[in-house]
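Here it is, the structure in full.
What you see is the complex with one protein chain gone and the rest in place.
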C-alpha cells in the first residue's frame, strides 16, 4: 500500500493519533502526507512531543494534543504550540510522561485503567480528573489513570515484510506501548524486505503483521529525526527550527512547502553526511 | 562470583524463588547447586513449572510451589509433585498463567496489585482470595491480583559481562517479568564476555547490571533445556523423565547423583548432537 | 512423536472452524496441530500465537512444548508472555484452541483435579493459560478425544469457563463469546444456545456413534453436516509430521 492510500484510508479527520518515535524513527513522512491531504481535527498523543507536532499544529491538521511534554527535544519550547494555545487554536491535555505511558499501557493491556503512585500530589491533574483506587490487599491508596485508546498509531521503523511484520532497533521509548494501545497501526519503513528475511531473525520484530493495517516503504521517512544505524539525527535542522519557528511567516512557508513536497527534499550531501555519521563506531575519536 | 558462592550468599533456606526460563534457559545448574548445598524450605514460583521443580521438590529443597501449571512441558503431569502433594510434603498455590504473570508484573511495576478481566469466573480462586476492584472511570468491575515479590530470581542466559549486564535471545516467556519483580537476581550464563562486547550490541541486553546481584559462567548450565542457537533441547531426556520419575527409587538415585555432581555429566557425543541441532537452519529438510 | 490417527482426525475437525487470516492462540498437542493443519491447507494466512510469546509461529514439525526451539525458529516475532496475554485481554485474538481432561455440556473445561480439590482422585497439571484463553479469546474451539469418561454433566472443577448453562455466554469488555465448537475424532459439535449440540459427523461414523457413551442426551441439529474426509497422511499437509530431530 502506498503511504498516500494508507493515510487516506486509515487516518480520517478527527482521529486520535498516537505519533510514534522517540528521538529516532519519528514518522515525519506520514505526518507530511497528513498535511498534504488536508486532514483536520486530529488529536495527537504521545509522552514527549517532537517537532512533528509543530508541523501538524501549524498546518491546522491537529486541534488538540495529549502529552506529558511538548517542545523541541533537548533544545527548548514549542513556539508554534505556544502561539496556537494563546490564540485558542489548540487544546492541551497534559499529564506526566509516566502518567501518559500508563494510559497507553492500560489500553495495550485491555484494561480500562491502571493504578500508579504518581499524580497524587502537586498541581498536575490527570486527564479524566484525579481519581483514586484502593488496593484491596494492602489498603494502599493509589491514583488511577484511564486507558487512552488511539484510533491509529503512526510508526516508522527500519524494515518490514509486505505482510506488515515490522523490525527495528535502537531507542524505542513509548512507541510500542502506543502502537499496541491503538486500534490500527500505519507503518512506514526504510525498506520492504522478503518475509524470509524477517523470519530469519524473529527476535528483531517489534510489531506482528496482524496488528499492522498498512505498511509503506519511505526511505529517509524519519528525517530530520534518525534511524539507528541507517542515518543520524539532523541536529542542525532541530537547532535551526528553534530560531526559524519563532517567525509566523517562516512557519506559513514551511507548511506550504510541506504541502507541495518541497520541504522534504534533503540535499544529497546532507543525506550522505547523516548516513555516514550513523555508521561511525561508538566512541570514535 | 562462583555459582557456589552466589547460591550460598543469595538463596538462603526459606526464600521465595522465581525460576526463570521458558522452554529454553531453564536454570538447571543453579537448581542443582541448590540441591548440593542442602537448601530447604524454598517456595518456588513461575507461570508453568518445568521439571527443575521436580528436582527441587524431590530433594526436599522446596516445600511450596506458586504456579499456573506444573508438569513436564508438552509431555504430561509431574509424578514427583503429585506424590509430594498427596503425601503433604508440598503445598500448592495455583492460579492461571496470566494471573501469575500479572502478579509478577505488578511487583515489577512497583504496584501492590493489578486489575484483570480473568479469574472472576470458574473455580480458580486467585491467591490472596478473590477480590474485585472497580474502575473509577467506567464503573467496570475487575479482579485484582496481588503483587508477588520473589526474594530472588534465578536466570540462565547466553552471555553477560562481569558487571552483570546480561544478554539473551530466543523465547523469554515470563523470565523478565519474574526477574524484574524480584529483590535480587542470580544469573548463570554460557559465557562471560568483555563489557565492550555487551556495549557493542545494547539491544540484546535483557537485564542491566544494577539489577543483577551475581553472575557465574556455567557452560551447558541450562541442560536438559536449551539455549537458542547454542544447544538444543534434550527432548529424549524429558521423555525418559516421564517414565523414570514414576519410580521413587529412581528419583532417590537422581537426587543423590545430583548431590554428587554425577547427574549433570553430559556425554560428549550427546552434547555435540545438541549443539549441532541448534545450528541447523530453520526449516531444514 | 507422530500423533495417532484419532488425534489427527480430531485436529482436522477442529481445523474446519479456523478461517484464513485469523489469529489463533494455541497450545501444544492437538490444539497446535489443528492450527498447523489449517495453515497448510485452507488457512495459509492464519497467525499462530503461543503463550511463550511466539507470534506467527511456523514450526516445521509438531513441537514438544510451547517453548521448544521449533516454535521459535522461523517465527514472525518473539515477543514476551505479557505481549501475547495483553493482546488476548485486549480482545484481538480471534480464536483460542483448548483441550482439557473433562468437558461438560456447556463447554466448561477441567484441567485441575478429578475428585475433591484437597484430596483429589487425580491431580492434573492445572490451568496454565487455559482459563485465560477461555475467558478472553473472541471464541474458543475445544478438542476432546472420544473417551466417554471425559464428557460429564458438570465438570467437578471449572478451570476454563464455558457457557453459563442458561443460554450462550455474553461477550463484553475482557470477555469473549466462549466455546463455538468442540471437535472429537468422530464429530464436530456447536454450542447452539450455549449447549453442546451435534452439528457434523465424520465420514464412517453415524450420529449415534458420534455421541456414544456421553452421559446425557446430546442435542442434535435437525440437519447434520458431513465433515470432509481426513486428507491423505502422505500428502503435503502432513509432511511436517514426518520429520525427525529435535522438536
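For reference, chains read A, B and C in written order, and residue numbers begin at 1 within each chain.
Simple rule for what comes next: a residue touches a chain if its C-beta (ideal position, glycine included) is under 8 Å from a C-beta of that chain, and two chains touch if they have at least 3 such contacts.
Please read these numbers as outputs of a predicted model, since none were measured by experiment.
Displayed chains that the missing chain touches over the full complex: A, B (touch as defined at the top). Note that of A:77, A:240 or A:262, the residue touching the chain absent from this view is A:77.
Of B:6, B:108 or B:255, it is B:108 that touches the chain left out of the display.
By the touch criterion stated above, the residues of chain A touching the omitted chain are 22-24, 47-48, 67-71, 73-78, 82, 85-86, 94-99, 101, 105, 116-124, 140, 142, 169-174, 176-177, 226, 228, 232-233, 235, 238, 274, 277-278, 280, 282-284. Residues of chain B in touch with the missing chain: 107-112, 163, 165, 180, 195, 198-199, 202-203, 205-211.
Methods note: only the chains that are shown with their structure count from here on.
Chain A and chain C, compared by their mean Cα positions, are separated by 39 Å. Put simply, the C-alpha centre of chain B and that of chain C have 27 angstrom between them. Spacing of chain A relative to chain B, judged by their CA centroids, is 37 angstrom. Across the assembly, chain C contributes residues 54, 58, 72, 74, 78, 88-89, 136, 173-174 that each touch 2 or more other chains.
Shown for chain A are the residues that touch two or more other chains, namely 110-112, 199, 203.
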